[in-house]
Each structure stands twice: as structure tokens, then as C-alpha cells.
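Can you read through this structure? Questions will come right after.
Yeah, one chain of the complex is gone here, protein chain that is, but the others are all in their spots.
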Amino acid sequence: MTTRQRPSTSLLGTTALLFEPPGEMNLGTQQRIWALAHEAGAWPEIREAVPGMNNLMLTFLRPPRRLEALEALEARLADAWDAAVARPREGRVVELPVVYGGAGGPHLSDVMAHTGLSIERIVELHSAPLYPVYALGSHPGYCYLGGMDARIATPRRKVPMLSIPGGAVSIGGAQTGVSASPGPSGWNTIGSTSMCFFDPAQDPPATLQPGDMIRFRVEGIVR
Amino acid sequence: MIEVLSSAALATVQDLGRTGSLRWGVGTSGAMDNLALAAGNLLLGNALGAAAIEIPVFPFKVRFGEDCAFALTGADCAARLDGQPLLPWWVHQARAGQVLALGLPQGGAQRGTRAMLCVAGGVDVPEVLGSRSTQLRGAFGGHEGRSLRRGDVLRAAGAGAACKTGFGLVPPALAMPLERDGLPAVRVLPAAEYAGFDPASRSAFWAGEWKITSQSDRYGYRLEGEALRPIAPMELRSHGIVPGVIQVPHSGQPIIQMRDAQPSGGYPKFGTVIEADMWRLGQAPIGSRMRFIETGWDEAVAALDEVRAWLDKVARMVELHRAAPGARR
Partner (left out) sequence: MRDVALHASLFAAWLADTDIGLFELRTPNGTLRLGRQGDDIVELPVEPSDAQGAAGAALVTVKAPTVGIFLNGHPLGNAPLVRIGERVAAGQTVGLMQIGPLLLPVAAAEAGKIAAVCVGHGLSAGYGTPLVELQPL
């Protein structure tokens, strides 16, 4: 992946802006993204600030009328980024019991084939870290996690799966995550867990927030 | 009271969409043809974003349990009320016990693919996270978070109330046509990874005909055409996306993210269909061919203005007519 020197701002039609700062993926950058989201989310043109993995999408309430106004907004965003200070959040630690492999982890062998590592080593590297929740996305309650060991990174699948169940623990590129509900996925599913990640009747509706942390506890390994 | 008489119709309750919850992973959902929804509501004197039933598969039948005014917009599907043919893009009065039957979408060039059944006062289902749209992935919102089945009974919030009926609208597809070389077209703003595709692919995208394959639904439209090749492989970080984003997976065959798409993704983005043209996509039938038109920011904003102006004019004209003295039919 090429490393940019300056942040990149691009359009998602007239519906949203995508802001991508340069540099390696890390928690410090994500904490600055949270700060930027907090500020830009309050701007009159902006409907919602949606953090991603070291990036930020801003949906428009009112798209800037002319190109000059759009460029001014982008400049304001770049300035706000420069001024954004990482503010660590006091989050909870949530432990998820995971059964690795077997029917719940059908792509563990693909991760082995790509990384050249054994099942035990992959499970050890996957379950060791405390994973900060960087952002929510993909589907209701789904958490994008940072801090996965690069040694078990495996590219997204060439042909996505039509449906993986809720609770599926997967690896996509350099990231890992847990499905909150059944649905399609291009990631490699290595295990399964059970947890209620989302309840629309609650406020906030998602169980986990950016700043919380997940630890995967090895409940079992099925070879 | 509206009873669904059809099975397996994939019909869902939708309004204009659920905004403000993207940061929880909740996509907007909402009507694939937002113009048809809004216009149907205006014909009934409803709030613009009142919930309606979106019908993508035909035939489809409902029975009205009580007197209820309704409007049918979107695809013209040779609708009949107790066997009597109905004009499309029209507001009608149903009497208790009458059966509304929608047939297959009609017409050659103007054939649509989804009908909107709007009802007096809107479909009365609970608001969840600020919207009545069905969130299929999360299984909430709309009617019990799922598509409609035979036997489901829905309520129209304004059933029984007097409503002026018996008039209609010239469909927006005729009022605001958009074509390139005889095919329906939509306008696209290039996205972040546009320059990462080789020049021949970029030219092919704008010049080529794209077929909407049968692997297309509310989540996304899978297109078939000349494969789009990146200059170098691109592996992206997960980031927010919106309906209209055109992703290009390894196969090179683009996928347009539609209303039920995930609110985030990691595939390279070639461009985004502009918001003002999403309703056109919502009516593009499976198997049909389309073209993409490269556009810039100012034109895309002007297109939004054009759509809003059309809705404003419809609202004004309909209100004048509804307020004019005359018998309610």
C-alpha cells in the first residue's frame, strides 16, 4: 500500500466526503479521527460523521452548492485534522469466548495456506491482543477492530460468501472482526462466538463503542 | 387494514430511509425509487416521507379491509381494483373489501421494475431509529424487520378519512428523461480509486453498455460488461460508503451499492452514481442495459436541484387541486 504524505479527501457522489489521512494504521491516528468526527459532525453542512479504519466519512445534510464551497470545506477539514488531538477513551473490556476452526471457522485452512502458520500459532496470535474498537460499520453493531498481528493478515476472498452467521470471527486483509448478524462477507471466517451486539431499543443501540476493547478467549480449537 | 394476499413477493415497507445511524453500522435502507415514494405521498396529501410498500416482484395482491385512499407510482403494472383497470401514477379510492392486483411491469422503453403502493396517512408501523424503513440485515424496522408474507396485515394511518382522488401525475421518467445513445443512463462522479484503474478500463466504463445481471437486488446491482482492471492491486482499509458507490472486486465486474448495501466496505471505488439519479437505477429492470455519464460536482448538485424543483412543483399543483372545490370521487 502506498503511503501518502498528505490527507486525501474524495467524493462519494454528492452524498458524502471521504477523508483519509496518511500513515500506518494505528490507534493514535484513530483517536484523532474520533476527535475530528466530533468536531466535523457538528458543522452545518454535515449530517453525520462516520469513522472508519483510520479514515472518516462525512455525509452531507446540505451538499456545498458550488465547487469552490466544496473545496473550502475540504480545506477546513484538513485544518481541523492538523489541529485534532488524540484523546484516549476510557472504554470497557469485553471478553468473547471463541471456538476456532470446525464448522464455525471454514476458512481457517485458507489463512494457514496464505500465512504458512499452524492452526495453534494462528489461534495464539489472534487471541493474544486486546483489540480496540476503532469504529462500527458493515452491519448493525459490527465492530472494526485494530491491533491484529500482521503475521495472520490474509486478503479478502476472491469470491465473497453469500452468508456467514452472526458471531462469525473473520480476518479480512490486515483486520479482524465479529459478525453481529447473518449476512454476506468477503472475509475469511476462522471461528465463532455468541454475543448480542445490537438492540435498536437501547440508547445507544450498539453494545460496543469506539474506545471499548475486545479480547478473544480460546474456548476450543476444532481441527 | 391492508391484508397481503401474495406469497414470496419480496415486498417491504420503506420510507425515505434511516439517517444518522451509519456510525452504528446501520445502513439507510429506504425506497429504491425515492421519487415514486415522495410523489405517491404528495398525491395523497401525506408527509413526503410517509412509509409505503415497495413491490419488486409480481404479481402482487392486497385486500383493503376498510375504505382507504391509495396511490400507485413507480412501475406501471397494469393494476386492477376488483378487476377494473387503474391508471398508473394515480391516486384512487378503495372501498372496504376491494382487492388490488398488480400484474407485470408494462411498457417498452419506460418499463420500470418496482411499484410503490402508498396509502392514506402512510403505512403505520413503529419508527425505529427515526425511520419506518425495513432494515433487513438487522431484522428491525418496517413490518417486523422482514419482507411481507401472505396473511400480513398492515394499517394505513389515514384509512377511512376523506381524500380527494381520481387524478395523477406525468411520471418523472418522462418529465426528466436521461439517455445516452438510446439507453437509459445515470450520472457518476469519479471516486477515490478512479485514477488507479487503467486508462482503457476508464474509457470502457464511460463508453460501454452495462447489463444489470440477475444477481441484483436491494443490496447491490452486479453489472456485466468489460472488466475494469486496476493499474496495480489495491487493498483498502474499511471505510464508510453510501448507496450509489460503484465497487470493483477482483473479477473486474462492477457492483453498484444500493439502498440495503453495507454502510462500509473495502473494495476499490470507481465512482458513485449521483444521489439525484438513484431513482432511475431503482427502476432499471434486471437484464436491461444502461450507460454511465461522467459528471462534475456542479452538474451533480444542479441535478439534485432539478429533482427537488420537480417535487416542489408537484406538491404545489397537487395541493391546488386538492384544495379546489369539487366532489371527492
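Note that the chains are named A and B in the order they appear, and that numbering of residues resets to 1 at the start of each chain.
By definition in this document, contacts are C-beta pairs under 8 Å (C-beta built on N, C-alpha and C of every residue); 3 or more make two chains touch, one makes a residue touch a chain.
This one's a predicted model, so the numbers in the text were calculated from it and none came from an experiment.
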Which displayed chains the unshown chain touches: B
From B:153, B:174 or B:231, residue that would touch the chain that is not displayed: B:174
Which of B:24, B:70 or B:89 contacts the chain that the document leaves out: B:89
Given B:95, B:150, B:229 or B:321, the one touching the chain that is not displayed: B:321
Which of B:166, B:230, B:252 or B:285 contacts the chain that the document leaves out: B:166
Chain not shown, touching residues in chain B: 76, 87-90, 106-107, 110, 166-171, 174-175, 310, 313-314, 317-318, 321
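Note that only the chains that are shown with their structure count from here on.
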Centre-of-Cα separation between chain B and chain A, whole angstrom: 29
Of chain A, residues touching chain B in the complex: 1, 8, 10-16, 18, 20, 25, 47-57, 59, 63-67, 70, 135-142, 144, 155-156, 158, 160, 172-173, 175, 180-181, 183-184, 186, 198, 200, 204-206
Interface residues, chain B side, partner chain A - complex: 19-27, 128-129, 135, 137-141, 189-192, 219, 235, 237-245, 249-251, 262-267, 269, 272-276, 296-298, 300-301, 304
